[in-house]
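Structure in structure tokens, see below.
A single protein chain has been removed from this complex, and every other one stays in its place.
Here the chain labels run A and B in written order, and each chain numbers its own residues starting at 1.
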Amino acid sequence: MKRNFEDDKEKMVVVEGSYAVADAVKVCRPNVISAYPITPQTHIVEDLSQFIADGEIPNCEYLNVESEFSAISALVGSSAAGARSYSATTSQGLELMHEVLFNVAGMRLPVVMTVVNRAVSAPINIWNDQQDSISQRDTGWIQLHAEDTQEAADMTAQAFKIAEDPDVMLPVLACMDGFILSHVYEPVILLDEDLVAEYLPPFEPKFKLDPKNPKTFGAFADPHSYTEFRYLQQQAMNKALKTIEDAADEFYDLFGRHYGGLIDTYQTEDADIILMAMGSIVGTIKDVVDKLRAQGVKVGLLKVRSFRPFPAEAIKNAIKGAKVVVALDKNISLGLNEGALFTETKGSLYNTNVNIPIIGFMIGHGGRDIPMSTMEAIVDEAKKVIDSGITVESQFTDLKEELL
Amino acid sequence: MKPLLQAGHRGCAGCCDAIAAKFTLMAAGEDCIVVSPTGCLEVMTTPYPESSWNVPFIHSLFENNAAVASGVEAALKAKGEFGKTKIIAMGGDGATLDIGMRSISGAFERGHDFTYVCIDNEAYMNTGVQRSGATPFAASTTTSPAGKVSFGNIRPKKNMPAIMVAHGSPYVTTTSIGYPKDMIRKVKKAVDVEGPTYVHAHSPCTTGWGFDTSKTIEIAKLAVETCLWPLYEMEDGELTKAKKIKNPKPVEDYLKMQRRFKHLFTMEGGDEMIKKIQALADANIEKFGLQ
Partner (left out) sequence: MTITLGGVCEPGSTLVNKTGGWRTFRPVFDYDKCIKCKLCELLCPDMSVDARDDGFFEFNYDFCKGCGICANECPTDAIEMVLEEK
């Protein structure tokens, strides 16, 4: 993170995380917002509705649709018609959108959607983990994770810039942890409208639905060309690796805040133990790193900001000097007993010259609190790996044996 | 002038979808945007990299057609481009009154200014003639086949126009591709009326219903002449017009020309089923004052 807090102090206001994001959406000048209420996303769409009611978002239509399925479907139409298009959802709502997510990405429509990460049912649970967005991994959306409310707001503008880049033209899920970020009141700097206008050029797609130039969208592709459509989506993801970094750098130049591009690191240069994670847990880990560093433990943090495209090269370079890497996942692939960050990091290193032991901890499911003591215990486990190798590769954290 | 739906599409010989789409575009004119769900119409007209459409066209998925159309409408409004351009959602019966029901209900409730044209060929033709909510009573389809103990589909058609009337649509109408002037007039009216309007076009499918490719129009007319498919208009919830059928033909005239009803003429008890179908026609005469 690069930021001068002293300079920023004067501009800060204390608002809810959802408001900060809604305000960021507002200044990005969307043309169509389409959303269906679901906890804990509701405050974002309520705030946006109020902006609309107060006439604060010109040239924008807000659709109160009858389901998340239609929320994202409406944006297929609006984005194809040349409108900057936005939605927000979470959990069940995101899962209901699943089919359409593939469609938006395949049609190369640069929709931006905030995901207020929440656990998925059953059992029904409204609290935070990241199973919802992780489960949308293969839909072809770029997936970014924010660490705090300021980053969630700033990421919104970056998301539009990345999505609409002519070399990318892919939709973006901008993720923030439910309640932990969406409902917390913190000092943030609301995005300056003029600066955003400078940062984010108007959306002018190469093709749009236009009777004067009547193109066809959404044709079907047979085996002759389907493979190439998929290949081109992957190429766009590859290009996005740079675009995401550039978007973060350009944002820093204008706004003076930087949270990393694809990844960010904290105290990793000489670290023996590197903890890697996504989202708000990163803040807790920083505190743990500070505490343990004071005790002489050489521990560092790797924050993964972009889950898709997966920044394999950046991760490899960040961890290559460590003696052990620990991936923390607020999700699980049932039947594999691993979280996605763990699986993918492990997989991306397998055929490289970096051969470091990696262990995984699945943590914070359904809003389970993650105290510093838990994190310190995890670091203790990592130390054992350095001394005597891996005994348990991937495991649940803080299981309550008395409930089993 | 080049046709707005171009030749070279892969529709079957005698295709009802092509005719329905052609009439719709003749009514709407070139300043329109067509939104279409997955189905025969989309598949036969848009095999990448080709398209039969000379108007802007978008296909997204099967069940979200009206939602996509509402997004197009919202985009044009937001950008100050809304006005002359007509937005037409055009989909089959399955996409409209089965899997797309939620989407069309939401779009009509929200009051988007667009026209939905349902091309009703009474089953899932694109996947091989499976039963839909629009399949008529006693029709044999691949998932409601007639058999030793079955006369085919056991339920009457879902009354989709009534559902759209219940949504407060200012203009809901039924039409048939057998009556081109009627259909073109009604689509024209539908696109001109402000708000969400609904045109339900009865469209006989040569492949799915089992009749000769030359009979598409003839069968469509017979459905109307037997009063099994009444042509009427509902404006602001009131029945304002219904096409009179002075001397309704017996339903057998319509049924006997189609493979999907063949069993009614060969199975024991089929005559009772035909009587029930005649009762449906008689009820239409009564309900819509067709005589």
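As a convention for this text, a contact is a pair of C-beta atoms (placed from the backbone, for glycine too) under 8 Å apart; a residue touches a chain by one contact, two chains touch by 3 or more.
Values in this document were obtained by computation on a predicted structure and should not be read as measured data.
Asks: If I consider the whole complex, including the chain that's not displayed, which of A:Met12, A:Ile52, A:Val184 or A:Ala221 touches that chain?
Replies: Of all options in A:Met12, A:Ile52, A:Val184 or A:Ala221, contact with the hidden chain holds for A:Ala221.
Asks: Please pick, from B:Leu5, B:Leu61 or B:Val165, the residue that touches the omitted chain in the full complex.
Replies: Within the whole complex, the residue contacting the unshown chain is B:Leu5.
Asks: Since one chain has been left out of the picture, which residues of chain B touch it in the full complex?
Replies: 2-3, 5-16, 18-19, 22, 45-55, 180, 206, 212-218
Asks: Which positions on chain A touch the chain that was left off?
Replies: Counting over the whole complex, chain A touches the hidden chain at residues 106-109, 169, 206-207, 214-219, 221, 225, 228-229, 232.
By our rule, only the chains that are shown with their structure count from here on.
Asks: Residue numbers of chain B touching chain A in their complex, please.
Replies: 30-33, 35, 42-43, 46-51, 53-61, 63-64, 67-80, 85, 102-103, 105-107, 109-110
Asks: In the complex formed with chain B, which residues of chain A make contact?
Replies: Counting only chain A, the residues touching chain B are 31-32, 34, 59-61, 63-67, 69-70, 73-83, 85, 99-100, 103, 107, 209-211, 213-222, 225.
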